[in-house]
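Of the protein chains in this complex, all but one are displayed in their positions.
Moving on to chain A:
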Amino acid sequence: MATVTIQKLRKNYGAIPVLHGIDLAIADGQFVSLVGASGCGKSTLLRMIAGLESVTAGTIDLNGRVINDVSPKDRDIAMVFQNYALYPHMTVAQNMGFSLHLRKESPARIDQAVKETAALLGLSNYLDRYPKALSGGQRQRVAMGRAIVRHPQVFLFDEPLSNLDAKLRVQMRIEIRTLQRRLGTTAIYVTHDQMEAMTMSDLIVVMNGGRIEQVGAPIDVYDRPANLFVATFIGSPAMNLIEGVLEHEQGLSQVRVGGQRIAMGRRIDLAAAAPVVMGIRPEHLALAPAQGLEFTLPFKVDLIEPTGAESHVYGQTGSTSIVAALSRKDDLQLGQAVHLRGQCEHIHLFDKATGARLD
């Protein structure tokens, strides 16, 4: 059982603030991803939870106890490092048993715990090997084993998959998630890869410039991004953004883009003539007529990226570059002018001045 509650957490390096007041509540057994571009403070936040960085202000609370000044060795938190940080002069078994050895467990119990964990991770045949004789994926597993074997309160993962190749990364992310579900241990996972964050997490925390932009279940964050940053950060290819001006007519709102008006089919609570940004995900654009209230955009094809299942078609609407994820049956040619269609209810609307979501 472990809950982590972070309140008004700040971190300064000298005069430079890197975290500007983080509030976050993590329930027992949750898998939480901290996601954001490099330099957003996600790793710093994780290292503060581990006790590897000091707290400038605010509190970190583990199971109702403030642990700001508890040394890392007494926090009962395990961490998997980006570069694995395996002890090179110890065998796999010694690496995994190190924490139990420090707790003065009996050699028989250490041996048993290490063997069980190794079996769980498929490392049983490698217990006598040194880290240098292991592949990247195996080292990754040993690093995980070292964390699992001691049954800590919380797992921390600092971009653990970024050194693996693409195929192994997908496999390991499934393994990590399955294992965490099975053990039921609270996990906090730092990644810059929004796909990892989306696929693995119960809760996704989008960070930017030392602040939390949005916290929510992956699908909620995807469907209703709270602001322009989240809208463009989550999703690949990124959401299309088209600037326009808000207008109201007969109680309903519409956006004037270039010469045309796009109906929202709903009332947006913002003054008329305010500059807004329309967001449309690439997969919500098509050539075929859409159902319900429809909008169309003139589109000139610049580039087609076939990905297999679908094609990402890049081009221009007015002076804005956008991308549409189209069926590859839509046989388009470079330079061809077509109309893209979509449902008005799929349009996300943001205030251009603040970047905040408008509905």
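The rule is simple: contacts are C-beta pairs under 8 Å (C-beta built on N, C-alpha and C of every residue); 3 or more make two chains touch, one makes a residue touch a chain; residues count from 1.
What we mean here is this: contacts and distances are computed from a predicted model.
Student: I notice the complex is incomplete. Of the names "ATP phosphoribosyltransferase", "RNA polymerase sigma-70 factor (ECF subfamily)", "Xanthine dehydrogenase family protein subunit M" or "Carbohydrate ABC transporter permease", which is the UniProt protein name for the chain that's not shown?
Tutor: Per the UniProt record, that chain is "Carbohydrate ABC transporter permease".
Student: Please pick, from A:V66, A:L102 or A:I174, the residue that touches the omitted chain in the full complex.
Tutor: A:L102
Student: Of the listed residues A:F31, A:Y84 or A:F295, which contacts the missing chain in the full complex?
Tutor: The one listed residue touching the chain not shown is A:Y84.
Student: Would you mind spotting which of A:K11, A:R139 or A:H284 touches the chain that isn't drawn?
Tutor: Considering the complete complex, A:R139 is the one touching the chain left out.
Student: Of A:S38, A:S71 or A:S319, which residue touches the hidden chain?
Tutor: The single option touching the absent chain is A:S71.
Student: Among the options A:A50, A:V205 or A:L326, which residue touches the chain absent from this view?
Tutor: Going through A:A50, A:V205 or A:L326 one by one, A:A50 is the residue touching the chain not shown.
Student: Which chain A residues touch the hidden chain?
Tutor: Touch with the absent chain occurs at residues 50-52, 71-75, 77-79, 81-89, 98-99, 102-103, 130-134, 136, 139, 146, 150, 163.
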